[in-house]
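Working notes, structure below.
Shown here: the complex without one of its protein chains, the others still in place.
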Amino acid sequence: MFKWFHGRSSLYRALILVFIASAAPSAWAATGDPISPTNIFAPNSTPAHSIYRLSLFELEVLGTIFIVVFSLLLYAVIRFRERRQESESEPPQIYGSNQMELAWTVLPVLIVIVLFLSAAQVIHRVQDAREPEGTIEVTAVAHQFWWEYRYPQFGFVASNELHVPVSDPARPTPTFLHLLSADVDHSFWVPRLAGKTDLIPNHPNNMWIDPHQTGLFLGQCAQYCGTQHAKMLLRVYVETREDFDRWVHGQQQQANVNPAAAAGSALFVSKACFACHTIRGTMAAGQAGPDLTHLMSRETLGSGAVPNTPENLLQWIHNPDTFKPGTRMPAPDLTAEELKLIVDYLITLN
Amino acid sequence: MVSEALPLPIRKSPLAIVYEWLGTGDHKKIGLMYIVYALLFFVVTGIEAALMRIQLAHANSTFLSPQLFNRLFTLHGTTGVFFVAMPILFGFGNYLVPLMIGARDMAYPRLNAFAFWMTAFGGLLLYASFFAGDSVAQGGIAPDVGWFAYAPLTAPAFSPGHSTDYWNLSLLLAGVGSISGGINFVATILSMRCPGMTLGKMPLLAWMNLVMGGLVLVTISPLTAAQVMLMVDRYLGAHFFDTQAGGSVVMWMHFFWIFGHPEVYVLIIPCFAFISEIIPVFSRKAIFGYPAMVAATTSIGFVSLGVWAHHMFTVGMPSYGNAFFVLTTMVVAVPTGIKIFNWLATLWGGKIRFATPMMFAVGFLFQFLIGGLTGIMLATAPFDWQLGNSYFVVAHFHYVIVGAILFSIFAAFYYWFPKMTGRMLDETLGKWHFWLLLIGFHLTFDPMHIPGLLGMPRRVYTYEAGRGWESWNMIASIGVIFQGVAVLIFVYNLIQSYVKGAPAGNDPWDAWTLEWATTSPPPEYNFAVVPTVHSRRPLWDIKHPDDPDSKYE
Partner (left out) sequence: MTAGESAWQLPSRGRIGMICLIIAESAIFTIFIAAYIFYIGKSLSGPTPREVLRVPIVGTICLLSSSLTMHWAIAALRKDKTGVFRLLWFLTLALGAIFIGGTAVEWRHLIYQDDFTIQTNLFGTTYYSLVGLHASHVIVGLIGLTIVMVLALLGKVRREHTERCEVFSLYWHFVDAVWVVVFTTVYVVGR
C-alpha cells in the first residue's frame, strides 16, 4: 500500500486523489441529501450556488498545494533524520539559492492571481445583480432577538417566518431583501440560500435569493448581538407561487375577531401588551415586539425557540425567560385568569 | 556528563527578593515576569475554554447560563490575545534580544519595567470585573461584548453598567504597555548591537522582533484611539458610534480591525523568530535564504497593514472594496509561503535531531501550513460569506494560535529554559507533553471546521439539535482533556526541572548565536566582555575556524 506512494509518480497519484476527493462533495450533493439543513455545500439558490462552485475550485487548488507541501515536509523530516551510525560532522551548509526564491515567489503569485480573479467574478455576480421584473421585495429588520419582515408590495408586516416564492430559472422571481437593524449588529444567514449579510443600524444592506426548490430552509443570526444571539433563529419557507399568494392574502387580512375571545382581546389592549405588539385591526400598534396579527400562522414562538402550541404560548407569556433567558420581553404582570384569557384570544389569531 | 556544582545563590531575605523583582529593570528578570504572568493567565484561559467546551458538547445544554457563557468567550479571547500571547512573546523577546545582539540590557530598562507593570495591571483590572457585581459564579460584571466589542453593543443603551468599561480600560492600560515595549524593542535592536553586528549579521530573532516592535507602534495605537472614542461616547455623551446621532458603527469595525489584523502578525512574527532559530540548530544547517527571510518578514509587516477589512466582508462594503481586500489578503500569503519553503529547505539535507524543541517546531510547520490554507479560503470573500463568523473561523484561528503560535512557544520553552535556569527540561516528560498536546489539539480543532461548514455560527451558548453539529462538537470537547493533561505535564516539568533538572552548561544544544556564549543563567551584565562578531553565527565561526560563515556571507 505504501509503495503506491513512493517515487515521483506518487505525486501524480496524490493529485488524482485530490481531484477525486473534491468531486465527492459534488457527487453527494447530486444525491439531494444535504446531510444538514444548514449545509453550505447543499445550495438551493444562485448566490449559494455561485459560492459553492467557487469553493470547489478553490478546494482543489488548495488541496493540491497542501498535498505537495505536506508531502515534502513529511519526506524531509523522515529522510533527513540524524542516524546514529553517522559521524559527528555537520552536513553541508547551504545558505540559499536565488533561483529557488524566485521560483517559490512567482508560482504563488500566479496562484494568487487565479484565485483573486475567480473570487472577483463571483463577488461581482452576487453583489451587483440587478432586480428583474417580478422580484419580491422584503425589508428585513433585525431586533434583539427576533426578525421583522415588511412586504411593502403587499402592505403587511410579518415576524420570524420569511415566506418567498420558488424561482423558476427560466423566468426568475427572486426575493430581494433590504436589511436594516433596530438596535445592534445582526447577520442573516441561511446557508443553503446565500452567504450571510449583516444588518447594521444606520447602514442599510441588500441581498437576494432565488430558491430553486420549495421547502423550509433554516439558519440563524450570525453576528453576536447579545444574550440570546444563539436563539435568534431563521425560518425561510420557499413555496410554490400559489401557496405563496395564498399566504400573502392571509397575512394581508386584519386580525380575526372572535366574539368568544372578546375578554382576552380587551385585556390585550388594557395591559402592557399593546405597547410593544401590533394586532392589525385593533388598537394595539406597538413596534418594539413582533407583529401578532397572524400569530397562529407561525410554527414557532420566540423566533424558533419553541414550537407554537397553546401550552408553550402560555408559558412564554408567563415568563419568556423560561425559553429564552435574557430575551427583551419582560414577564407581564398578569393573574392566572388574565393569562388564560389572553392566550385564548391569541390562539384565535390565524 | 560530569555533574557540575551550580554556584550557591547569596542568601537574601524574602523581602529583599520581592523588592528586587518589583523594582528591577533587568531585561532577564522582566522577561521572566512576563512569562510567568502569561503562564498564569494561560491556565485561566484554558479553564474558560474547558467550561465552554463542556457547554457545547451537547445540543441545548444548560450547564452554563447564556450570560455566563457570553462573559466566558469575551474573557477567553481578550485574555488570550492581551494577557497570554502578547506578554509571553514580549517576555521571550525581552530575555533573548539583548543576549543575542551582544548587549547588556534593553535600551530603556525603566521603560521596560513600566511596560510590564502596565500590562500586568491591565490584566488584573479585567479580572477584577469578575469580583465586582453580585455573583462570581455568574461571572460578576465581566464584559460580555465579545473580544472585538462591536458598537453599538458597547453603547450604554445595550451595555448598561460597567462591564464594557472593564474591557476598555484594562486594554487601554495594556496597550500603553505594549507600545512602550515596541519602542524599547526598536530602540534596542537599532542602537545597542555589539561591534561587527550589522543589520545583515544579526540573528533572525532580532530581525523579527524589530519588525514586530515597529508593527506594534502602528497596530496598538489605532485600538487606543478607538477605545478613547468609546470612552468619550460612554462617559461624555459623545457620538462617535451613536447611530441615533448619525454615527457609524462600521467605523468602529474599521478601526478595530485596523488594529486587529496586524495584531495577529504581531503575535506570529516572534514565533517565526523562534522557529528560525530552532530549526537550523536541530537540522545542523544554517537557515536557508536569510535575506529572503528578512525581506519576507518585513513585507508581511507592511502588507498586513492593508488587509484588515477581510474581517468585514459581510458588512456590506461595495464589490470593489471587497475585491481589493481579497487581493491584499492573498498577497500577504506569498511572503508567508516563502518562509515555509525556506524552513523546508533548511531541513532538507540536514541531520535532524528530534529533541523536544524540534518536535514542537515541526508540529508548527505542519499546522501553520494548514492554518494558512484555511486562511486563504476565508480570504476569498464569497467563500467567507458562508464561512465568516462561523465555527470554521474559530477553527482556523485556533489552528494558527494554538497549532502554530502555542507550539512554537513550547518549542522556545524547551530550547531556552536551559539558558534561563541552568537546567534542562526533562525530555521524557517533554515528549509526553508533545504527543498528548498534538492528539488533543487535533481532536479539538480538526473536527471543529465541520460545524462551520454545516452552518454553525460562533459565539452561541447553545445550538439546535438536528443540524449535524452534535458529534463534531462532542469530539472537539473531548480533545480538551488531552490538552489539559499535556499542559499539566508541562507545568510539572517546569517546576521539577527548575528544582532538580540536569545541569545545562553554557551551550547544551551546540548552537551558534551569542546567548550560548555566556553562562546559564547569564550573569546580570550578560557578557564579561562585549563580543565582536564577524558573521551571522559567531559560535559556528569559533567552533569551525577552518570553515567560518564569514567566508560565505
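Think of it as A and B in the order they're written, each chain with its own count starting at 1.
Going forward, a contact is a pair of C-beta atoms (placed from the backbone, for glycine too) under 8 Å apart; a residue touches a chain by one contact, two chains touch by 3 or more.
Note that the structure is predicted; figures quoted are calculated from it, not measured.
Every visible chain touched by the undisplayed chain in the complete complex is listed here: B.
Within the set B:16, B:47, B:157 or B:190, the residue that contacts the chain not displayed is B:190. Contact with the undisplayed chain is limited, among B:108, B:121 or B:324, to B:108. The missing chain, though absent from the display, is touched by one residue of B:64, B:84, B:99 or B:179; that residue is B:179. The omitted chain makes contact with just one of the residues B:238, B:295 or B:488: B:238.
Although one chain is hidden here, its contacts on chain B can still be listed: residues 107-108, 111, 179, 182-184, 186-188, 190-193, 195-196, 213-214, 217-218, 220-222, 224-226, 228-229, 232-233, 236-240, 245-248, 251, 255, 258, 532.
Convention: only the chains that are shown with their structure count from here on.
Chain B has its Cα centroid 33 Å from the Cα centroid of chain A.
Per the touch definition, chain B reaches chain A in the complex via residues 65-67, 70, 144, 146, 150, 152-153, 158, 243, 246-250, 283-286, 288-292, 314-316, 318-319, 322-323, 326-327, 330-331, 333-334, 337-338, 340-341, 344-345, 347-354, 362, 365-366, 369-370, 373, 376-377, 380-390, 453-464, 466-469, 544, 547, 549, 552-553. Contact residues on chain A toward chain B in their complex (touch as defined above): 35-41, 47-48, 50-51, 54-55, 58-59, 62, 65-66, 69-70, 72-73, 76-77, 80-82, 86, 90-97, 100-101, 104-105, 108-109, 112, 115-116, 118-120, 122-124, 126-128, 144, 179, 183-185, 187, 189, 191, 194-198, 200-206, 218-231, 233, 304, 325-326.
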